[in-house]
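Here the structure is laid out as structure tokens; the discussion comes afterwards.
Of the protein chains in this complex, all but one are displayed in their positions.
We just call them A and B in the order they show up, numbering each chain from 1.
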Amino acid sequence: MTASLRAMGALVRRALNEILRVPGGAIPGVLAPTIFMLGLSAVFGKASHLPGFTASDFRTFIVPVGFLQGASFTGAATGVNLARDIEQGWFDRLLLSPTPRPVLLAGLVGSASLRALMPASFLLVVALIVGVHWPGVLGLVVAGALVMGLACVMALWAVMLALRFRTQQAAPLMQIGGFIAVLFTTAYAPQALLTGWLRDVARINPVTHVLDGVRQGFVAQVTWGKTWPAFVAVAGLMLVLGALAVRGLRRVGV
Amino acid sequence: MATAEAAVPRVAVGRAAPGLAITVLALGRRALRNSLRRPQFLAPLIVFPSLMLAVNVGGLSRTTSLPGFPHVHGFLDFQLAAALVQSLMLGGVSAGIATALEIEGGFFDRLIAAPIPRVAIVLGRLLATGALAAGQVAYFLALGLTFGGHIEGGIAGVVLVLAIGVVAGVGFGGIGVMLALRARNASTVQGIFPIVFVVLFISDAFFPQNLLSSPADAVAAYNPLSYVADGMRNPIIASISATKVIDGLIAAAGIAVVAMALSVWALRGRLREE
Partner (left out) sequence: MPAIEATKLEREFKGGLRAVDGIDLAVAPGEVYAFLGPNGAGKTTTVRMLVTLLRPTGGEARVAGFDVARQPAEVRRRIGVALQEAALDLLMTGRELIELQATLHGIDPRSVRSRGDELLERVGLTEARDRRVGTYSGGMRRRLDLAMALIHEPQVLFLDEPTTGLDPVSRLTLWDEVRRLKGEGTTVFLTTQYLEEADQLADRLSIISAGKLVAEGTPGELKAQVGRPHLDITLSDGADPGDANRVLERFGELQPPGPDCHFSLRVGHGAADIAPVVRALDEAGLRVASLQVIEPSLDDVFVAKTGRHLEGASEQREAAADAAGSDGDR
């Protein structure tokens, strides 16, 4: 058990190492959610004047979307990095170690959850500077935990694809999954204002619950009723995608 | 009497180098074929703008009722130009990445060593980008019509949107190629991806200029992308207005001329260094 934890820690450290040693590589991923938040609120800001819009300003409403986008980018990046490791043979080395497969997976995915805090922190600082409502410590803790959880979910998705296709060329597929998961929700407007088809998709999309959980502190107060569905959604997605990713990992090699 | 030596057919050595037009056409065809064989580079140009179009339209269709919003059949009609500009800009990034990969892989050096006008290397790539741009425009117009959009300007409108789109596409391709020639590696060119969105967000591609928040509204008034987007949007959402279309064409041509000049200049710089 302790050996497994140590192995997991070593794998997480290796993934984080990459950010420290190629800082330039991480910059677009860190900046992108903030660019989207500032850009979308500059462009669509007046949407908050629509009757039925539940937040006082569009920027506050869209900041939580940026958090989830950051988690999604980070998850996809984890998959792309794994695909690169597979292409270059490094992953064979990991498979040759006696470390149990789920520990290898946890190491890969765990790094994504920590990395997701980078774009989130940057976004939060910029958001607060431009006047976004302070979500409170509890709101922030809940949001942080959900962002980390969603990063794991997205990383599992991307890892599953990386194991399936074994090439970095699958990167767009990994990114598109996150894009759909995060934006086909109540990302731009409350459910009642969405067009028919998107309203239906958002209703069945579990990430809508995660978004509501992250958003609650920003637009109102943290409530148990908005918190537990968010965590259940993350846990459910993790379970399903985790099982699929472990299956993918078992198919690689013996 | 013919000697045995004379009977052997001679290889055409020393013939004049092929002309610019033939070379550009050959290189353009090659670049286009190359792009079409790399779905991983093509997919983002189509898939991301399509998804963003779906999300924008699905999430914000009610905004057409905001005071000051121009008269449109639906938000989809308004957003088509945004998706087009976005896709064409990503096409520019893709042209840059393709060029950078050729530099990294050594194929570019082979082209430079060939007895062809060097400017043809850039023009060939841009020809392919232009052809691809025509395909992108056709795809988004078809997508719009499929999901209930309208093209008010009719066939003439489609031709105008195509014209502006192709010229702008060549311009964005020129910027991508210029960056590739300067940076020489694909990951740097890929790094400008977020900048595409920054430039888009400070234009009126996504929303009417009068409804943008400050200071984006002020910047959008000077952003050539706004004119390109308006030029393509006008034939879609209204009867054709000469001013908007001509402004769009001028802006697109301006981008194309400047970008081509810069990329040819970057090529010269690169050749000087070698």
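Worth a mention:
The definition used in the following text is that contacts are C-beta pairs under 8 Å (C-beta built on N, C-alpha and C of every residue); 3 or more make two chains touch, one makes a residue touch a chain.
Computed from a prediction, not measured in an experiment: that's the story for all the values here.
Contacts of the undisplayed chain with the visible chains, over the whole complex, involve A.
When you scan A:Pro98, A:Gly131 or A:Gly225 for touch with the missing chain, the hit is A:Pro98. Contact between subunit A and the absent chain runs through residues 3, 6-7, 9-11, 14, 17-18, 21-22, 88-90, 92-100, 253-254.
FYI, only the chains that are shown with their structure count from here on.
Residues 24-25, 27-28, 31-32, 35-36, 38-47, 49-50, 169-172, 176, 179-180, 183-184, 187-189, 193-195, 197-198, 201 of subunit A touch subunit B in their complex. Residue ranges on subunit B touching subunit A, taken from their complex, read 40, 43-44, 47-48, 51-52, 54-63, 65-66, 187, 191, 193-194, 197-198, 200-202, 206-207, 211-213, 216.
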